[in-house]
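Excluded from the complex is one protein chain; the other protein chains are retained at their positions.
On to subunit A.
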Amino acid sequence: MRVKIVSYAVLIFIIALIQSTVLGSISVFNVKPNLLLILIVSVALLGSNVEGAVIGFFCGLTQDMLSGRVIGFYALLGLYLGLGVAFINKRLYRENVLVAIFTTFISTIVYEFAVYFFSMFFKGSLDLVFPFKYVILPEAVYNSIVSIVIFLIVLKINHWSEELDRLSRRY
């Protein structure tokens, strides 16, 4: 467990750093992937409810601190996303990369629609087609592709942590 906490913390830090600096220069159609979202989905897919919720909360909080207008908005969204994904993971064969890709795709659409709804919709922009076509859908596709890398990293961490747990139990 300790391995997981430390490595997830390091992972969040690195991802936040990449997300806020170099990612802008590899954006496609003016859209960049949301690595923190992918991390939430990957961890929630492989872990328990609590893990999903906690990692969702901290990834969201990171986003709040780095670029949010309000502290807590992304944290709350992330928490529920992590929880939601962790709830369905028992029904899926969760160590399959394809499952991760598919879940990331769906999660991105739900998550970004929620962000758009709460931050723009109430201010009078009633257009739903444009944001879906030009922001949400490309981001979902981009996220799904990038999710392969992050999912495999998280999977490694999980295996590693399990291995260490087994070893420590034996002695």
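Everything that follows uses one rule, which is that contacts are C-beta pairs under 8 Å (C-beta built on N, C-alpha and C of every residue); 3 or more make two chains touch, one makes a residue touch a chain; residues count from 1.
Methods note: contacts and distances are computed from a predicted model.
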Revision key, fill the gap. Among "SCP2 domain-containing protein", "Cell shape-determining protein MreC", "Purine-binding chemotaxis protein CheW" or "Phosphoribosylformylglycinamidine synthase subunit PurQ", UniProt's protein name for the complex chain that is not shown is "Cell shape-determining protein MreC"
Point to revise | Full-complex contact with the absent chain, from A:Leu11, A:Leu39 or A:Leu79 | key: A:Leu79
Point to revise | Touching residues (missing chain, whole complex) on subunit A | key: 13, 16-17, 19-25, 30-32, 34, 36, 49, 53, 57, 62-67, 69-73, 75-76, 79, 83, 112, 115-116, 119-120, 123, 125, 127, 130-131, 134-135, 139
